[in-house]
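A single protein chain has been removed from this complex, and every other one stays in its place.
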Amino acid sequence: MSLSTILENFAHPATLFFFLGMLAVIVKSDLEIPPQIAKFLSIYLLFDIGIKGGEELFHSGFNSQVLTVILVCVSASFLVPFAMYYILNRKLSVYDAGAVAATYGSISAVTFATATAFLEGQNEPFGGYMVAGMALMESPAIIAGLILIRLNNKTDESETRSGNFNHILRESFFNGSVLLLVGSLVIGYVAGETGEKELKPFVNEIFFGMLSLYMLDMGLLAGRRIRELRKAGAFVVSFAALFPPAIAVLGIALSYALGYSAGDALLQTILLASASYIAVPAAMRMAVPQANMSILLPMALGVTFTFNIALGIPLYYFIIQIFW
Amino acid sequence: MSLSTILENFAHPATLFFFLGMLAVIVKSDLEIPPQIAKFLSIYLLFDIGIKGGEELFHSGFNSQVLTVILVCVSASFLVPFAMYYILNRKLSVYDAGAVAATYGSISAVTFATATAFLEGQNEPFGGYMVAGMALMESPAIIAGLILIRLNNKTDESETRSGNFNHILRESFFNGSVLLLVGSLVIGYVAGETGEKELKPFVNEIFFGMLSLYMLDMGLLAGRRIRELRKAGAFVVSFAALFPPAIAVLGIALSYALGYSAGDALLQTILLASASYIAVPAAMRMAVPQANMSILLPMALGVTFTFNIALGIPLYYFIIQIFW
Amino acid sequence: MSLSTILENFAHPATLFFFLGMLAVIVKSDLEIPPQIAKFLSIYLLFDIGIKGGEELFHSGFNSQVLTVILVCVSASFLVPFAMYYILNRKLSVYDAGAVAATYGSISAVTFATATAFLEGQNEPFGGYMVAGMALMESPAIIAGLILIRLNNKTDESETRSGNFNHILRESFFNGSVLLLVGSLVIGYVAGETGEKELKPFVNEIFFGMLSLYMLDMGLLAGRRIRELRKAGAFVVSFAALFPPAIAVLGIALSYALGYSAGDALLQTILLASASYIAVPAAMRMAVPQANMSILLPMALGVTFTFNIALGIPLYYFIIQIFW
Amino acid sequence: MKLQKIEIIIANSFLQDLIQQLEGCGIHGYTALEIFRGKGTQRGEQLSEGLLPITRNSLVFTITEEKLSEQVIQKLDPFISERGGVLIVTEVTHAIGIS
Amino acid sequence: MKLQKIEIIIANSFLQDLIQQLEGCGIHGYTALEIFRGKGTQRGEQLSEGLLPITRNSLVFTITEEKLSEQVIQKLDPFISERGGVLIVTEVTHAIGIS
Partner (left out) sequence: MKLQKIEIIIANSFLQDLIQQLEGCGIHGYTALEIFRGKGTQRGEQLSEGLLPITRNSLVFTITEEKLSEQVIQKLDPFISERGGVLIVTEVTHAIGIS
């Protein structure tokens, strides 16, 4: 049963296209997704996830379960960076540790989308309000990262950039990804049944195809980063590989304690165990130009993302099935 | 009833995404649609509108109603610039007045598409031949604008550019937008049932999703132009704001007199009351390099488009419902 | 009956949009598909064809018919360049003759896709395994072209580039188009019913719309090349125009002899009679920088592609219907 | 043979015309790049918005002999000025393969 | 009036800031091009991946008088160095229509 669950994950085109992308890097193919198309796929994905979540919220309403999820997500994305910073700071500079900590406090929307596709394949129901939780996990992580760097940075350089703090704060709430995701969520909610009817084919039916192309690009990106891992060093690679399973155990336990359904538990676990490689690195790059972003992508994309897509999702689900 | 009709307009995702785009500009988000994607959305929209119109024409045939619509559309797009020129020329130069007049004689395809989505939401039928009318409203407006500038321009400069006239005339018929719209209309007609069956999912089902993304970009564009309004001056802003309701009253009256159905009347009104911000400005920029295009976009996009999307469509429909 | 079959081909939007693209070139319209969008359409098409083929293989399994098709396709794409080289070398240089020969040994995926759309319109069944054959026709053609140039090139220049041979060989198997097509085929097969269910709307329903836009771009491209034909000279133009019908006769005879169904026979014929204008020219340009690629596109795109789309498909099918 | 690089910034609507003008001057080679953002005093910020063709500009450059270059500049000046374009000339030290 | 061309390569995340800095120096015109690939010793290969905003760089150039140019360079040096950017100055022979 366990093996078959894990193998079923590989029957999803999206997962397979991820490996095709990796293969393309290994065989040095010139296969590539043009940058504006990649951006379009990413816009589609955020639009899609947001609308679907909003529609579900429209049906479920803001019940106590929704509020619990939101509370867990916001606190976790704020607290995880604090916990991780002190591990990371053992080997990394203040700037790098802060940037990486923020990254791991936040989430990967496509890992979330892949997990929802996996659950649909398993006929396992889940609450659309999980998206609301996800949408609220980027800003706190960015703010936590900034506070950590502030607190720990003794040089006066940070002083000179202090005028910048508000600027970065606004960026944490209004950067393109966050705004599109939150905006789509709200629109999905407000547009209610009219919106649901109009957008169904765009949002539900072509979703798996678009996700497959997106994952093809993710495979290309992750493949290139894996080649850069040698430079990144054993410490960060270990961190990136151990973070998902370690935090997932916590996530599953917490979901169990809070009485989540099995589907919600998997999504909550994925939110905790995944790391941001779009919004948070972009915001941290702006806020902390001194951070060496070249270790961030190999970690978040090359290791953590790959782990979650290939093993994490079915593994977490397998564990959840044992306890639920 | 009136308020609910107006509010229902805001339940459409496309309208809501327009405001999300505007919001993004206000909060200085870095949200953006890559330019080639924007162009793709625009190609999709013209393709979609054209094909749908052609299919409808295939079913209805060229009856007298179709010919009436075409006659109204062609005459209006040629005559409106003449009427507007003399108002505009009071404050604007010959070049600018001509360019703006042509812009307002023509139409905005996405305003039209939004109106059709609105009618579908209201279960109000309308004729696909309206698209045929729309497709014929760009060329006459461009030609009228050129004639106006010719007639009113006393400097000999226009002489030197006279070799250019044929060039611009061809551009008015064969510029990319016009050709794609007219071409898709003809193809939708010629391909008949085969085409209808093959293209249905592409043309009908993902339409609202694509329109929503298009409108998100329109919100971004309009938002930026609204910031430029201060520079444009009170005269042009008033013109841009008063044109739609004023011309809509005429449009409704005319539709009533000609015995249009309620749905057709709304579309005819929208065609008259909307302004071009793609094809006509592009053609006028080529024909009249002296025109100051920087006032055109704030007017057509910032004010007129925004007015029609936010208030115009439900308002005109409300009035139509009273009389029909 | 014959005329009606040919005319029915023109009822397909994809074919009509091809002519709209050509018309745009003739009337010097500025209509264009942005390059990254064109690449996206091409990625979609290969993805689509591959997935569909893989799904069909999943249902049919690797029976003897499949193996026959694969054998025919691989041998033909390797042998056709040899046969063509000696004709082409009468007028063209070793480099040019090798590059053109390889091009004609390979295939045009969109011609294939248009033929499948045509067959669907005729309610004529065909085997999805034909895609497997197609996917294997690029590499042998490239290898044959390289061998031909090697064998016939007396200058020592080729020596200096010999280190390059492995590089080009790898390119022939792993260039972006081949990898995406073969990869999608395998994924379609591996993902089986899960994949089929998930991808159906993306792969089947919006296919005709995407194909129409792709063909619009093909019309623009072919139109521009036709203008360049004068420079190309009578010999190459004749070759490009006579290749499809000549090789089609062979293809039909072979299909008949091997007991293909009527649908499979048309697809096999199209594979033989079409020429590559993406993967093979790109690989040959890398392998043989001395080749004058400016004759290749007018031939493969301007003449051969246009012939097959406009006349070839219905004509071959008409002949097949007589004998089957 | 002294070479110069002439760079021209022009609205995309006039790109075709500009190329014809260049060819009319005897220019046989040019290269065009897309500008994705720019600002000037005449037309303010240009953001290269995909939906709005009139907000898109290109950068065209051509390498020519100094002598031809002077003629080209003289001939293009009114064309470019009228359309709100920009022209920049720099010296080229060495070139291979240009047309 | 001697003119110079200042070209700056900067991560897209800092483009907006850079433009503000330029305007703060009294620069009224600039042009930005997208870089689709690049390599340097500080941050290695940059492939301009659409999904990853932090891998995208731009090339911004401005034409200014030599005097202003020197001030601009001095003021921008720390800004650019801190962000791993590049700045290149070349001489301009002649210009029309620049702001």
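All chains are identified by letter, namely A, B, C, D and E, in their written order; residue positions are counted from 1 within each chain.
Assume a contact is a pair of C-beta atoms (placed from the backbone, for glycine too) under 8 Å apart; a residue touches a chain by one contact, two chains touch by 3 or more.
Every value quoted in this text rests on a predicted model; they were computed, and no experiment measured them.
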Residue of C:A97, C:L221 or C:M299 touching the missing chain in the full complex: C:L221
Option touching the unshown chain, where E:Q20, E:Q71 or E:T90 are the choices: E:T90
Residue numbers in chain C that touch the chain omitted from display: 33-42, 214, 217-218, 221, 224, 228, 277-278, 281-282, 285-286, 289-290, 293-294, 297
Where the missing chain touches chain D, by residue: 5, 15, 19, 28-34, 58, 63, 90-99
For chain E, the residues touching the chain missing from this view: 4, 9, 33-42, 57, 59, 73, 77, 80-81, 84-91
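Here is the rule we go by: only the chains that are shown with their structure count from here on.
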Contact distance in steps, from chain C to chain E: 2
When chain B is superposed on chain C by its C-alpha atoms, the rotation angle in degrees, nearest 5: 120
Most distant chain from chain C by Cα centroid: E
Length of the line joining the C-alpha centres of chain C and chain D, rounded to whole Å: 39
Residues of chain C whose C-beta touches two or more other chains: 30, 34-37, 40, 201, 205-206
Contacts with 2+ other chains: residues of chain E: 50
